[in-house]
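Apart from one protein chain that is not included, each protein chain of the complex appears where it belongs.
And now, subunit A:
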């Protein structure tokens, strides 16, 4: 076997092995918390309604509706439930409203957002730069 081929094959095996090992390490132990059953149901609602086409979670998804990773912190249970069960008009629309969810679905998806917020993701999305400055000034 020629040297370039040997080097190539060694790179293939090492890279794949290292990649899966690091993934294993990221998920092993207490690195990932258990997902509460209500949040699992909420995730199913989130997937069934294909929310990801307009919204992002962890910054991945559609860029028009904004990120939902920390949306629970911003609106709380009541705010989210009200928004989803009595959906407002979409931005720029005069007729088209945000998708409607039943009370039960809204509860479940709120539980999912509560869980999402608790995932330690190095505090992404970042707080606005000017918010931070104002906060520091108040302190």
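Here, a contact is a pair of C-beta atoms (placed from the backbone, for glycine too) under 8 Å apart; a residue touches a chain by one contact, two chains touch by 3 or more; residues count from 1.
Here, contacts and distances are computed from a predicted model.
K.L.:
Leaving aside the chains you can see, what is the UniProt protein name of the one that's missing? Options: "SiaC family regulatory phosphoprotein domain-containing protein", "Peptide/nickel transport system ATP-binding protein", "Rieske 2Fe-2S domain-containing protein" or "Nitric-oxide reductase".
P.N.:
Of the names offered in "SiaC family regulatory phosphoprotein domain-containing protein", "Peptide/nickel transport system ATP-binding protein", "Rieske 2Fe-2S domain-containing protein" or "Nitric-oxide reductase", the absent chain's UniProt record gives "Nitric-oxide reductase".
K.L.:
Applying the definition given at the start, please give the residues of subunit A touching the unseen chain.
P.N.:
1-2, 4-5, 7-8, 11-12, 15-16, 18-19, 22-23, 25-27, 31-32, 35, 40, 43, 46-54, 56-67, 69, 90-96, 116, 119-122, 124-131
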